[in-house]
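Note that this is a trimmed complex: some chains were dropped, and none of the rest were shifted.
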Amino acid sequence: MDSLFDILMRAFGLVAAWDGTLSEIVGLSLQVTLTAVAIACVIGLPLGAALGAFRFPGRRGAILITNVLMGLPPVVVGLVVYLMLSASGPMGVLGLLYTPTAMIIAQTLLVTPIIAALSRQVVEDLNAEYAEQFASLGVGRLQRMGALLWDARFSLLTVILAGFGRAVAEVGAVMIVGGNINHVTRVMTTAIALETSKGDLELALALGLVLLGIALVVNVIVMTVRGTAVRAAYA
Amino acid sequence: QSTTSTQNSGLFDHLLPIFTEKTGIEVRVVAVGTGQAIRNARNGDGDILFVHAKPVEEAFVADGFGLERFDVMYNDFVIVGPAGDPAGLSGQADVLGAFAALAEAQAPFASRGDDSGTHKAELRLWQAAGLDPQAASGTWYRETGSGMGATLNIAVGMGAYAMTDRATWIAFGNKGSHSIVFEGDPRLFNQYGIIAVNPARHPNVKAELAQQFVDWILSDDGQAAIAAFKVDGQQLFFPNATR
Amino acid sequence: MHDPTRIVPGDPGANVIEARITPPLMAARGLGCVVGGQPLLSGIDLTLQARRRTVVLGPNGAGKSLLLRLLHGLIAPSEGQVLWQGQPMTQAHQQSQAMVFQRPVLLRRSVQANLRFALKVRGFTGRERARRVDEALEMAGLTHLAHRPARVLSGGEQQRLAIARALACGPQMLFLDEPTANLDPAATARIERLIMGAHDQGVTLVMVTHDQGQARRLAQDLIFLQDGRVAEAGRADALWQAPRSEALRAWLEGRLFVTDPR
């Protein structure tokens, strides 16, 4: 067996040798992950803002739940979605199992608690400063959430990137509900798992590096946009 | 290193306590796909290889990674399908006809697609039937790229046919309304082999203990233990050691 | 001052009654505030008449800021209650009040966006809002800084922005917590003029200050707090002339009173 370095060297050769399949898989990975993260933001950010900004009965319990759900096992999420969408399940008629939609649903379930719990903390810290001024102005609930999320947006970017990281690296759930079906639901992580199970570790590693490359590109784009936004923020 | 079908069926949970009691040797099972199992064994990360993909196993020995390959037991493959068998596999005379019927009906078929022993066997059968399902990959021919259990979950989930070893199927918990729709063709014979990893290649392997296990499983005792393993009253594996 | 006003329904002498029953704009009845077992304010009874300028005085830590928070409805009192025109005060009433905090809280946005946000919350839109933003910028002498991030403003500029924001909302009642502490003399004079101007237009003012000169210039009524209690309250003229309490007398002379640690 060769050294780690040799493997990495050869790995790139392997990836380069792949045909169009790779771009197909990369595309699907991005599509599924970005959609799931977007939906998770739409749900998780307001939820986090509400938990961070308002006192209400049951708040502590709700925070506890979001924190616990950060530890939601992907396989369990996969199974639940599988059972819901399975032909004999309650939503089987939709025929969504083994489609990218099913994968998006599963990833959304995984990522939403992460974004909710972490953004709750960020918003809560900011709210400690703003709360009295907002109360004095009589800022409404929605406005308040909006203003807190907006003013915390640069810190929240890191939260969203954490959610993205979890989603893009996730394999357990998408494997179950997507099925890793070639040309249909195969994404980067399930392809890596497949190559691993075939014992083709070089290729698996190479694909892993490609995946990290994708994450790098997404992060660079986000950082660049952020940089531009910081400069333009006070226009 | 073992393949998943043996673990999923519970065979090891049956065999290992017997062996441990007898010899005091504790055996640790790492169940992965055949491909990964062979790869791991090449790295010297296992003492014994227990899989079912004869040509690869022989290559493993020929390359000097293993000492000697022995037949241990066999079971057989079956084709499972949704209730009502819409593609009409049960009426076919042999497995080639069954595969042809699948292609004819474009019935959804979940293939392992992971270079596992089962997958290789399936591909040999398509070839023998003169068909190339790869061309239809993504349509009715679904390469799941997953282990046997996962593939069966998928087949059940989307009402597809699948080829599996009988042991996994009998022990499988999520059958849904699926049942065996084709079985019995001698071409569906599934031979398991065992190989002790060559200590000359990997000095760290516990060659002596490994040899004890190999000897035991090939012995009358071991073979009897395999035969005694039953799920739901059915014998899953048929010992056929030739030593 | 606490003469309870009874309302006799159907009383024919309606005019007389109306004159008598007009309740004060705001009143505190037995207000107390306990935090972590510590009584920070207790037994506060106050009547704030509409269109009066009330100045709250008292040593550091007396509870002046806390009192303003309670009156403005930012904190629920541990005991007692705040009445608005004779009714228990609700959140809706807060909308006709505004407060300038001792330590201004500015959003992480531009000066202009801070004003815009407050006005939007108070229901101003479109051209009216733009007009008020410009007016407030000019009022605070911040027009040239309209696009600067509010958080990098100098201490005095931040305070001016906070005052401009409160005034721009056109409140009926205005709480000011040491609003000119960080202002230069010219800005202080200017803000005092603005405050007087607002008062002329009918705004009821409650203001905390440590500046005796300012208190003398602005106060019509005076409240002197000491150790979480009202040590003295009444018409300013009378109290300047003859403080009844030793506490106020000591304060006016700049003597340390209770909290002298030596």
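Order of writing sets the labels: A, B and C. Residues in every chain begin at 1.
FYI, a contact is a pair of C-beta atoms (placed from the backbone, for glycine too) under 8 Å apart; a residue touches a chain by one contact, two chains touch by 3 or more.
The shown structure was predicted, so the numbers you read here are calculated from the model rather than taken from an experiment.
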Task = Work out the full complex's chain counts from this file and present them as a formula in the displayed labels.
result = A x2, B x1, C x2
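What we mean here is this: only the chains that are shown with their structure count from here on.
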Query = In graph terms, nodes being chains and edges touches, is this line, ring, star, complete or other?
reply = line
Request  = Find me the chain with the mean Cα position closest to the mean of all the protein Cα atoms on display.
outcome  = A
Query = What is the distance, in whole Å, between the centres of chain A and chain C, each centre taken as the mean of its C-alpha atoms?
reply = 48
Key: Between chain C and chain B, distance of the C-alpha-averaged centres to the nearest whole Å   = 82
Remark   = Whole-angstrom distance, CA centroid of chain A to CA centroid of chain B, is 36
Query = Residue numbers in chain A touching 2 or more other chains?
reply = none
Request  = Name the residues of chain B that each touch 2 or more other chains.
outcome  = none
Note = Counting only contacts in the complex, chain C reaches chain A at residues 69, 72-74, 91, 94-95, 97-99, 101, 105, 107-110, 113, 117-118, 120-122, 147-149, 169
Message = Touching residues of chain A toward chain C in the complex: what are they?
response = 129-130, 132-133, 135-140, 143, 147, 151, 233-235
Request  = State the interface residues of chain A toward chain B in the complex, per the touch definition above.
outcome  = 1, 82, 85-88, 97-98, 175-176, 179-184, 186, 190-191, 193-194, 196-201
